[in-house]
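Here the complex is missing a single protein chain, while all its other protein chains stay put.
Which chain is which? They are A, B and C, in the order written, and residues in each are numbered from 1.
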Amino acid sequence: MAVDQVTSTDPMQAFYDEIHGKDLDALWRAHAEGGPRDASYPPRLWKWSVIEPLTRRAMELVTPGPDAVRRVLTLNNPSTRGGATHTITGAVQVVLPGEIAPSHRHTAAAIRWIIKGSGTITMVDGEPCMMEPGDLVLTPGWTWHGHINQSDGPMVWMDSLDVPMVMTLKAMRQEPYPDELNPATKPIGDSEARYGAGYLQPVWEHSTSPISPLLRYPWARTEKSLHDLAKFDASPFDDVAFRYTNPATGKDVLPTIGCWIQMLRPGVHTKAHRHTTSALYQVYRGHGSTIVNGTQIDWEEGDFLALPPWSWHEHINGSTSDDAILFSTNDGPVFQSLNLYTEQAYPDNKGYQAVTGQYSA
Amino acid sequence: MAVDQVTSTDPMQAFYDEIHGKDLDALWRAHAEGGPRDASYPPRLWKWSVIEPLTRRAMELVTPGPDAVRRVLTLNNPSTRGGATHTITGAVQVVLPGEIAPSHRHTAAAIRWIIKGSGTITMVDGEPCMMEPGDLVLTPGWTWHGHINQSDGPMVWMDSLDVPMVMTLKAMRQEPYPDELNPATKPIGDSEARYGAGYLQPVWEHSTSPISPLLRYPWARTEKSLHDLAKFDASPFDDVAFRYTNPATGKDVLPTIGCWIQMLRPGVHTKAHRHTTSALYQVYRGHGSTIVNGTQIDWEEGDFLALPPWSWHEHINGSTSDDAILFSTNDGPVFQSLNLYTEQAYPDNKGYQAVTGQYSA
Amino acid sequence: MAVDQVTSTDPMQAFYDEIHGKDLDALWRAHAEGGPRDASYPPRLWKWSVIEPLTRRAMELVTPGPDAVRRVLTLNNPSTRGGATHTITGAVQVVLPGEIAPSHRHTAAAIRWIIKGSGTITMVDGEPCMMEPGDLVLTPGWTWHGHINQSDGPMVWMDSLDVPMVMTLKAMRQEPYPDELNPATKPIGDSEARYGAGYLQPVWEHSTSPISPLLRYPWARTEKSLHDLAKFDASPFDDVAFRYTNPATGKDVLPTIGCWIQMLRPGVHTKAHRHTTSALYQVYRGHGSTIVNGTQIDWEEGDFLALPPWSWHEHINGSTSDDAILFSTNDGPVFQSLNLYTEQAYPDNKGYQAVTGQYSA
Partner (left out) sequence: MAVDQVTSTDPMQAFYDEIHGKDLDALWRAHAEGGPRDASYPPRLWKWSVIEPLTRRAMELVTPGPDAVRRVLTLNNPSTRGGATHTITGAVQVVLPGEIAPSHRHTAAAIRWIIKGSGTITMVDGEPCMMEPGDLVLTPGWTWHGHINQSDGPMVWMDSLDVPMVMTLKAMRQEPYPDELNPATKPIGDSEARYGAGYLQPVWEHSTSPISPLLRYPWARTEKSLHDLAKFDASPFDDVAFRYTNPATGKDVLPTIGCWIQMLRPGVHTKAHRHTTSALYQVYRGHGSTIVNGTQIDWEEGDFLALPPWSWHEHINGSTSDDAILFSTNDGPVFQSLNLYTEQAYPDNKGYQAVTGQYSA
């Protein structure tokens, strides 16, 4: 009763109550409250030393198949709704010898970044793709895909999907394949033979799709390219860094996920900048630190680091003798398409942040 | 206690508990639960007969200015986080004679669709844009904009912004203009003089931006074009319908918001289809119904209708003598850019849904 | 014998003779001779006072039909191989009441710029296009087209084709239509109803072709747009000038021919510049002069002026009370596509050339 009375004596509040009941709201109230705040969230690190034992437990507890579909531990950033960042997911998938992760398809697109093992095949719309450490393998949206480990050791990789974007857009649909594994309709290496040279295209192919026709980017060329580039140029913010591209268009590999490979040379300490895009790093080699908004985050091989949007960040290779290599996925293509990309160099202190704290999970 | 004991005796549950504590999750559990569901939500109608008296109340209760900024009633779809659909907002803005809605800018982009009144100017990055009923006026992201009513009657328009998209992307930033109204730096009609012919461009202009350089699309040509097109062709699903375009590229007016104008001829009953995009309709003229997933929703002049994504829908003009005209905004450009657009014609019953219910708010 | 002896005693000349016999040449000889010279050619003016009486004679002498096909006087620039410039042709076509210029098609594309008369239709792949003074009508490459004059007066227009480009590329093919006139398969005004608003597109159309889907650009909007633009901005080199565009892409109307409309305001004297492209002007209204490489060329209504590539040029409206209006075609799209476009402002004398001579044909 008291509440009702109060309400009825404040015409503004009465108005608010009335319009809320009609699914309307007063914009000026939001404005009065200061409008959008907290456009970002804290960074998050997942230690491989924590994940790795859990993947072993998962090996015992669950088997890919009709019930479990995938043996996947997802990186669950508490600041997001089920992603590693607010736009992309990250996860670790393990397939044991002889196992099949049964085929399905979904409107969300995925990339696989191979961490460990050999001899597993991902079947992407009928093309069997080999998976070796350091390879990048694409499974574009709505392609049938399953995995089969034909080797005698476990296979471990990073999955990264655009699920948060697609969920946000209410565009997520999913379908199981009627059988266990969609069959191979092409020989192993088909798309690599066509597009793998990068700058050669079969004269009869004329792809203009925003989805790369090349499904696998093998590690050997990636690694060599990093070392080649290191001799010529580097970014003050990212050191030696490449964006993987769709060879048919020169743009990002997928319209919703960008992929980068990055080498921090021994002793490198980059300058800080920030951009509207977010990223999920996997430490492929080495150890070091990333300073995010003044907080130093130490990482070592196998760790995953979620970089939130619009956050000052700079990278440090913790070794003065060895390279550190970071693979990362990002939402860059989305920001480019929607004209929302901006970046800034850190203006103070010659570009280096003051470290104001140490990250602890 | 009982709960704890159960947990500790179920190794699976114990595992789940443990990984949750480490910001990890088990994908197979989500899969076991059936994966993504409910990719859409119900349609929503806002009646002008409800909104209109509330705008009058708002005229008494609040005045645009430093505190309130805007006299805007937002369409608050309860199935979304503050949008009319999950990707775009809708609202009704009223500016009274002599009032100024002070200038600001935000990364979110807006369109204005003029409903009533005359003699108000929207200042868009220094270009004063006239606002007359049926005009479409753009305020692209990060442009300074304010409104000033120099007439002797109230001015009413529909706002539609990409705020939910931009919020989702954590890319929302906002800035008040240091003064009340950003000053005019161009004469009235500047962008119309350059690009208003639609298919003529000043020889010294070479815009390739995804943001239309034309800021105002006046009603006279829109209306004439609808009647011209009606004599030649129409869509089975949308009847006589145009997409507004960026004259410099032929694409949608903004990278995040598409705008349509649509005329349902007397007696027209379109066939049903569905698409991954959502839309917010404003009934500019006439009355009729839209059947969404079997539910008939009756509308009349001034009403707003939110069409959720992937929903079967067909339109009926309720009059056999007069046209009905619908303006709408949609997230089409986003779905096109991210390669997520699909549509389907309703396969049964010659393309018409069976009506299984009547909409009530 | 003497000649042979001379040859045999000069080893260089002997070498040249030998390789020429084998369809080889010595590049160094060309280099020694100074390489490419004379990249351009003189401007050329055709007076309407000369052409007009000849069109009358042509009306008596020849009738369009199976034998003559077209009553067309072509502007034969002696510096080119059959063009008005080296890349585009210009011509005057006359169709008398009741006449039909029978249908054919060719890989070369054409534009028609209507000078005089009314009531003639050009049939473009089944779409009948009205022709009124000041209209621009397109007949893209390989479209069937014929003309029929259903009025009671003669019809006169300017033709401009990309024939020299297409001939150069050995891509010219031509086919007569089996009958007199290809039949109408669409109503008059079809493409105008779809694309004529310029910035509205039927929601079911998704043209991305480099060929404009709009076939007719009527004079009324062109003229109004010139006057509108005049109030806001102008080019120092071209005064008030628009490029006609393909409304589906914002680019030139055809991949091989650009079209401009240009208004020199009373008393205007533009500054000089030069560009790699050439143009053919038709004086639609008024009188004045163009100074090309120092030579003053006076023109009046109806005249045609060929502007050679890379030539300094500036325009003068000869009247201080009336506008002068120039329509022109150019090879701009070709130079843009092939990355060969450059332009320069005249660097001396505040941008104005010294007049060193007067043009006489």
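The rule is simple: a contact is a pair of C-beta atoms (placed from the backbone, for glycine too) under 8 Å apart; a residue touches a chain by one contact, two chains touch by 3 or more.
These numbers were taken from a predicted model, which means no experiment stands behind them.
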Displayed chains contacting the withheld chain: A, C
Residue in contact with the excluded chain [from A:V92, A:M165 or A:L214]: A:L214
Identified contact with the non-displayed chain, of A:T63, A:Q174 or A:T245: A:T245
Touching the absent chain when the full complex is considered, from C:A68, C:M130, C:I188 or C:A230: C:A68
Interface with the undisplayed chain - residues on chain A: 187, 189-190, 192-204, 207, 212, 214, 217, 221-222, 225, 228-229, 231-233, 235, 238, 241-250, 260-261
Hidden partner interface residues of chain C, rising order: 11-12, 15, 18-20, 22-28, 31-32, 35-36, 39-41, 44, 46, 50-51, 54, 57-58, 61-62, 64, 67-78, 82, 86-87, 91, 107, 141, 165-174, 209-211, 255-256, 276, 278, 308-310, 331, 334-335, 337-340, 361
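Keep in mind that, in the parts below, only the chains that are shown with their structure count from here on.
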Pairwise touch network: line, ring, star, complete, or other: line
Distance between chain centroids, defined by C-alpha means - chain A, chain C (Å): 53
Rounded Å distance, chain A centre to chain B centre (Cα mean): 30
Centroid distance [mean C-alpha coordinates] between chain C and chain B, Å: 44
